[in-house]
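The next block holds one structure in the form of structure tokens; read it before the comments.
Heads up, one of the protein chains got dropped from this complex, but the rest are sitting where they should.
Then we have subunit A:
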Amino acid sequence: MNVAVTVDAREDSPAWLAYGTPVFTVLAALAVSAIALVVLDVNPVAAYRTMFVETLVTEFGLSETLTKAIPLILTGLAVYLPLKAGLFNIGAEGQLVAGALAGTWIGLNVSLPGLALVPLMFVAAAVAGGIWAGIPAYLRAKWDVNEIITSLLLTFVALEIQSYLLRGPMQGGAGNFPQSDRFSEAATIPELFGGVHAGLLAALCMVIATYVLMTKTRLGFEITFVGSNDEAAQQAGMSKFYVYLLVFVVGGAFAAMGGISEIAGAQGRYRAGFEPGYGFTAIPIALLGRNSAFKVMLAGLFFAVLFVGGSSMEVAFGVPAALVEIIQALVILFLITAEFFKSYRVGIDLKRGPAETPAHPQRGDD
């Protein structure tokens, strides 16, 4: 028996494929992960039930998911917006940390009523995140320094500054832990409903603002054009310098808001290692949602489900935390691979014995 694998480019992707692939690929990733679960003597069906169904139907699961989604959506936008201008912001993590630190400092050292203090913390965070993102943007716009490298490396600078501050000037609370004092009531983001803090509103507003920016404004037109062909855009009088700086600074501000809302809304104090790498998870979120800000939001929600469902599975079945990360990573890998199947058709031919050539009715040569 002969088996042959063929790969052909698709002329166009059918609609069912566009909507179907995410579903199929998530199922496929879970099927592969199930092998690991079975090895650990855990029933995969029950584990996945906990991971997805319980997360989505219990009140606790839903509020946790929405809370986690806030920083994921905001950092997702922080990568999405530069992506539209043809830039890769790999440093959303650093912008998130820089913003969270600045916002925390304001929250701990300024006394104002809550209605003024929380917005001020957001502004301070946005400014810090914007500056942190502005550095790679300026270097790229002015001297063509690769923004992937600079934004990534600045993340480690931000993390080291965080370490220093939490072990030095900003350290607080009982014991010698790398953490800050607890926020006062006024510095805490109020609850919106059922355990979800008002940072959700901020995230939704930013999704809408980004959507409007990209689809309804002149600036969005310029960003799209610079992202597609920066030389033609400049010839038409658009400023690449301005666009590059803008998308990065605004993106950095988004990531920073994600950071401060997580600290002031969910954590209550700045603890080193308070977040599991939202800024890096933001990259697949932005890639999956690259067609619209609303898709970024959906992708952010999906990753929140993975995070929350993963930890409840960890608790309920005693599976190692590493396995949960493996499942999340597999889902990301499968989703990205699925992009390949949208543009290529893979076929497997099975032939028995020598290939028969179908006899075409020959027309006589006249």
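One rule holds in what follows: contacts are C-beta pairs under 8 Å (C-beta built on N, C-alpha and C of every residue); 3 or more make two chains touch, one makes a residue touch a chain; residues count from 1.
The rule is short, and it goes like this: contacts and distances are computed from a predicted model.
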Assign the chain not included in the display its UniProt protein name, restricting the answer to "Universal stress protein", "Heme ABC transporter ATP-binding protein", "Inner-membrane translocator" or "Probable aminomethyltransferase". "Heme ABC transporter ATP-binding protein"
Hidden partner chain, touching residue among A:Thr150, A:Ser239, A:Ser292 or A:Ser311: A:Ser239
Sole contact to the chain not displayed, among A:Tyr48, A:Phe88, A:Phe177 or A:Phe221: A:Phe221
Chain not shown: contacting residue from A:Thr58, A:Asn146, A:Ser184 or A:Asn229: A:Asn229
Kindly note down the residues of subunit A that lie in touch with the hidden chain. 1-8, 11, 215-221, 224-225, 228-229, 231-239, 360, 362-363, 365-366
